[in-house]
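Below: one structure, written as structure tokens.
A single protein chain has been omitted; all remaining protein chains appear in their positions.
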Amino acid sequence: MNAVAQTSPATAPYRVADISLADWGRKEIDIAEHEMPGLMSIRRKYAAAQPLKGVRVTGSLHMTIQTAVLIETLKDVGADVRWASCNIFSTQDHAAAAIAATGTPVFAWKGETLEEYWDCTLDALTFTLPDGTLAGPQLVVDDGGDVTLLIHKGYELEQGDDSWVNSPSSSHEEQVIKDLLKRVAQERPGYWTRVVADWKGVSEETTTGVHRLYQLAEAGKLLVPAINVNDSVTKSKFDNLYGCRESLADGLKRAMDVMLAGKVAVVCGYGDVGKGSAHSLRAYGARVIVTEIDPICALQAAMEGFEVATVEDTLGKADIYVTTTGNRDIITLEHMQAMKDQAIVCNIGHFDNEIQVDRLNNSGAVRLNIKPQVDKYTFPSGNSIFLLAEGRLVNLGCATGHPSFVMSNSFSNQTLAQIDLWQNKDKYEKVVYRLPKKLDEEVARLHLEKIGVRLTKLTQAQADYLGVPVDGPFKPEHYRY
Amino acid sequence: MNAVAQTSPATAPYRVADISLADWGRKEIDIAEHEMPGLMSIRRKYAAAQPLKGVRVTGSLHMTIQTAVLIETLKDVGADVRWASCNIFSTQDHAAAAIAATGTPVFAWKGETLEEYWDCTLDALTFTLPDGTLAGPQLVVDDGGDVTLLIHKGYELEQGDDSWVNSPSSSHEEQVIKDLLKRVAQERPGYWTRVVADWKGVSEETTTGVHRLYQLAEAGKLLVPAINVNDSVTKSKFDNLYGCRESLADGLKRAMDVMLAGKVAVVCGYGDVGKGSAHSLRAYGARVIVTEIDPICALQAAMEGFEVATVEDTLGKADIYVTTTGNRDIITLEHMQAMKDQAIVCNIGHFDNEIQVDRLNNSGAVRLNIKPQVDKYTFPSGNSIFLLAEGRLVNLGCATGHPSFVMSNSFSNQTLAQIDLWQNKDKYEKVVYRLPKKLDEEVARLHLEKIGVRLTKLTQAQADYLGVPVDGPFKPEHYRY
Amino acid sequence: MNAVAQTSPATAPYRVADISLADWGRKEIDIAEHEMPGLMSIRRKYAAAQPLKGVRVTGSLHMTIQTAVLIETLKDVGADVRWASCNIFSTQDHAAAAIAATGTPVFAWKGETLEEYWDCTLDALTFTLPDGTLAGPQLVVDDGGDVTLLIHKGYELEQGDDSWVNSPSSSHEEQVIKDLLKRVAQERPGYWTRVVADWKGVSEETTTGVHRLYQLAEAGKLLVPAINVNDSVTKSKFDNLYGCRESLADGLKRAMDVMLAGKVAVVCGYGDVGKGSAHSLRAYGARVIVTEIDPICALQAAMEGFEVATVEDTLGKADIYVTTTGNRDIITLEHMQAMKDQAIVCNIGHFDNEIQVDRLNNSGAVRLNIKPQVDKYTFPSGNSIFLLAEGRLVNLGCATGHPSFVMSNSFSNQTLAQIDLWQNKDKYEKVVYRLPKKLDEEVARLHLEKIGVRLTKLTQAQADYLGVPVDGPFKPEHYRY
Partner (left out) sequence: MNAVAQTSPATAPYRVADISLADWGRKEIDIAEHEMPGLMSIRRKYAAAQPLKGVRVTGSLHMTIQTAVLIETLKDVGADVRWASCNIFSTQDHAAAAIAATGTPVFAWKGETLEEYWDCTLDALTFTLPDGTLAGPQLVVDDGGDVTLLIHKGYELEQGDDSWVNSPSSSHEEQVIKDLLKRVAQERPGYWTRVVADWKGVSEETTTGVHRLYQLAEAGKLLVPAINVNDSVTKSKFDNLYGCRESLADGLKRAMDVMLAGKVAVVCGYGDVGKGSAHSLRAYGARVIVTEIDPICALQAAMEGFEVATVEDTLGKADIYVTTTGNRDIITLEHMQAMKDQAIVCNIGHFDNEIQVDRLNNSGAVRLNIKPQVDKYTFPSGNSIFLLAEGRLVNLGCATGHPSFVMSNSFSNQTLAQIDLWQNKDKYEKVVYRLPKKLDEEVARLHLEKIGVRLTKLTQAQADYLGVPVDGPFKPEHYRY
């Protein structure tokens, strides 16, 4: 069912599944705009000032309807944008088509191969200057850190360190990246060095991507200033929590049409994604068991009435497994072999290595594709499991990701971060920043009217009593919400 | 986007959208069987006895994957089955294809016109006897009462009463039915009288259909014994309540991808369907307002923390409207004109007349189709609303209906009712029966093991203390669960 | 801590713990009236007509603040009332004092012995006519059927059947009743026969009491017409469900101050009382396990996400046990011996025989009284359990029972039933009636305004479509709400 990507003519380059879906995509973008008041407000606020005027921005982020609104917001504030998805299954083809139809270069379709995926990422990183020379972005919008990884590894290679590129790969995807870098080294000598010279910053919105950025910064290897968008309250406590509370069940339903009431569901991890997932499943009448490594999160789960056990404790009893950890090997092959017949296994954490998909594929289990992103694996024992989205994000692979309203929060943070990076490009160090609380509160504020919230205003006497400004910020930095 | 139905060759008659979907349908039927332990248990129990051996059964019920399992259960216990859907949008084309591929005559596709719909119903009512003569069913499985209506009206006409057929019609659909009956009168004179002679009973599973049956019985016009399956506890308190709790959000999500958290949602009616709908939306973080006419149900809603108001009270404030009443004109044209811009309107009650769709279509509002079953209507004021599934059941029109497990309860009742009707065909009066509580409990019992329930068993002393048998039935008839 | 009951002077007979609490009681009665709109509305409606003018009414029902409002409602519509509690622990002494202070004979205090309890019941059954002769009630308000039992057994004895009175008793309480009847036989020969001659009816509000009434009626032994108030929707689906949802936790908290979050709680029985209990405990963050004998109720529990297991499955793992069944021997001595150390055991069903309290007391376990209605039993193993309210209703023994608003529903049914019985005293048979649905709806309607509910009104066209009157009743008799 994989789409054959249509390559665009030279004058308006793009690669999408079907450009004729653009009209449908535009209708849904119109609907989404109504649900994304933060982004629309930013458009209005910065329409005149054009703070990103002419700035080359590469985005690597699920090419959905919501992302289309982000892209057009970046363009409205002046940016010159190229885009790829950050996941082989997450593109909504009508969204990509609608963006391509406006002349914005987009390289994404649902069901890319890994080779195609990384080629698309490179395409998104390849601007053509007026003089015809190729150039990289000045700013990067990243989701998971793939663009950041590619530039850093490419630059490392050009600096003469080929140890990684020539080392054995632990996964097929790693090898694909190395092959790409070698090809670029041949075709575009010195390209990454030129890219880095122009690059002024990256904003990143995932726990995993942010973690990598902190590691790079600690090692002194980070090449640009970075903004950790993930840890804005209006991102991690909204997108991760409330987004997943809606999109996990959506993915499960579209994939399997399964009754959730009465089922035993295991949610691995009780961070924000796990919290949203666990509460959603319980609300459907599932009995949820949580697994955790962190005693604090485990105690939180227990206080909410969830049984906290290990994956091993649940084998043979549970019907649904959802990984939310950001860690690897959460569901092992041995786990899957010991599950109840026809258990459903999926991931809403980050990478597909939360589940041992590679080992499953090489285990001798017989794979039967039911429909796109739904596979049944039958073990020699006769038992089967269903694996959704090949272990990649089930909400994006099997449904359409988080709904617009919550993404408006995340993407408002992204947009403000991009503007902030550009405005402070001469001031910021090569470290990881977070957006100031004042902006975090502003993002929230932009979303209140749409849903009818009426805010109370502090009197001066009350503000003085608390020792905060009347208009905020209201909380100390360590406040947890 | 409507499918062009493929007519089958004479030897294996069927009309489905695309017979090549049969393999996919079969894979999903296999999955559903695992989730429908009640039906599978009935298959095993009656495999030898074949209680419906050779009995002609016509079904008029949403042609979904779950219904496919029902059809094959009826066949497994001996029946000769023909099937149509009971809703123009509810067919899952791969389910219909899979059933057609087994040689069972099925007449259903997603997106029928009303003319096609009633033709399909007639097809499902037309068996060919070994001698080549046409004959009707001996038993009917009905959902909404369309087959029962057609036979009764046809019979009435043949008895010489043409008042209804020649009266002005209040809706387009009513006229379609009259036209069909006139055509049958010409093409198959005396057909309905012959059908009625063989017809031994009907089982009906909707509140609305059951209501019609009681009215017919009270008027002394019911032509056969009927079993009210809707009011089995294991139907109305499960399918209506827990089914809708899962499938309403599913319909909304697949249609609109809308964030439910933070939205104001109005649920019209707080019966079982309304209860399931209201609780589902609240669990997503929507603020739910309930409307009710019945003070008892209204008080229940208030005790659950819902605001209870009128539709008028909510206009301009609410984002989502869901009708669940089984009554007409719940959402009027005037309501829709006064709603908040881009409000979403849908129905999960029964007929599309819960919303004044006809008046909307003739109101001068501009209709824009976003995708199948999603229409945007823009009023002269500039405000728009979204109407889902043209006002028909949103869970079946925009998603795939209730999940298998809960339908296994409803369909186990249907199957047991069919067997009961046939076994008592010489004993039953032409009135409306309900299944005995013992069978109701049995249906529940068949579903416990699958979800790991461990039942407690009464001691004889305890049973004596309660004055009930050790194995039930446990409750008086008036018990409300 | 048991109160020494103060006997009243001859002219204003009462027995309460402390008449000086009357002022406090009156203040709380004033508050309760504000929360009991149904009763207050009935007072206004029948103030002029005085439908129970001069009718002798005996009540046997928990002597709480809410009951005080009921008593004064009965008096306001004309009745001559005498009252006893129906539970040795449930009296609120300030409520009893306030009623006694108005001159209404009341015989109840918190912490009666069983002998005192039955003497109080007899006192409540002993009116003095103007001519000085003793007489029984014309109507009885019963809760649990103790008054009904006493009259029936007394009458049986006077009819010459002394088999029960002289048979061995299975419990201490049974012997107390027999001793009382023998004493009455000596002191007031022929009393019960005269009582029965005047007695016109009883209304009963518990599942257990109603069950006894149906058994008496089936055996042809019921001496008067009875109204089953328990099965009014506005009683069983409100008092049992929403009342317990509030009062179970209240009893647990006042008794034990225990954290409910994180605990494993076992709720035995998933009827209305069990449903309210289970949902309340879950909302506190407890992990709730349900036990059931009825597969339908068990399936309901599973659909709500509760684990359903047997008591045996939970021993050693659960922290709290709550019985809600109306059956006996739910928690056995052996269960208690095998529980986790310091498990809490209580009953919110009906009688204290849900838990094997007698066997526990005779088991050799060491009993330590912590405070009134809280006892710690330590087994030879060293493990302990806490038993609340000596196995009687924990919400009434350890807290103050259901809150006023929900009791207003139950007691409005009681009052309407009393009026109905009196108005139809010449018409009704000696069978068990239920209040008509129209009155049931009326009770609900009386409670809507107080909580701000705005009801929708059917149009005539809608009513015709449904086939119901515009003002109801709206549902068929078998509707389950």
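By written order: A, B and C. Residues from 1 in each chain.
The rule we apply is simple: contacts are C-beta pairs under 8 Å (C-beta built on N, C-alpha and C of every residue); 3 or more make two chains touch, one makes a residue touch a chain.
Model, not experiment: these values are computed from the prediction.
Here the missing chain is touched by one residue of C:149, C:261 or C:470, and it is C:261.
Between the chain not shown and the residues A:263, A:402 or A:447, the one that touches is A:447.
Touching the chain that is not shown, out of B:307, B:329, B:354 or B:390: B:307 (per the contact rule at the top). For chain A, the residues touching the absent chain in the complete assembly are 211, 214-215, 231, 233-234, 236-238, 242, 272, 291-303, 307-311, 313, 326-329, 409, 434, 440-442, 444-445, 447-448, 451-459, 461-462, 465-467, 472, 474-478, 480-481.
Summarising the interface, chain B meets the missing chain with residues 261-262, 282, 284-288, 299, 302-307. Although one chain is not shown, part of chain C still touches it, namely residues 24, 27-28, 31, 34-35, 65, 242, 245-246, 249-250, 253-254, 256-264, 280, 283-285, 317, 341-342, 368, 370-371, 376, 386, 399-400, 402-406, 451-452.
Following the convention adopted for this analysis, only the chains that are shown with their structure count from here on.
Measuring from the averaged C-alpha position of chain A to that of chain C gives a distance of 58 Å. Centre-to-centre separation of chain B and chain C, using mean CA positions: 42 Å.
Residue numbers of chain A whose C-beta contacts span two or more other chains: 261-262, 284-285.
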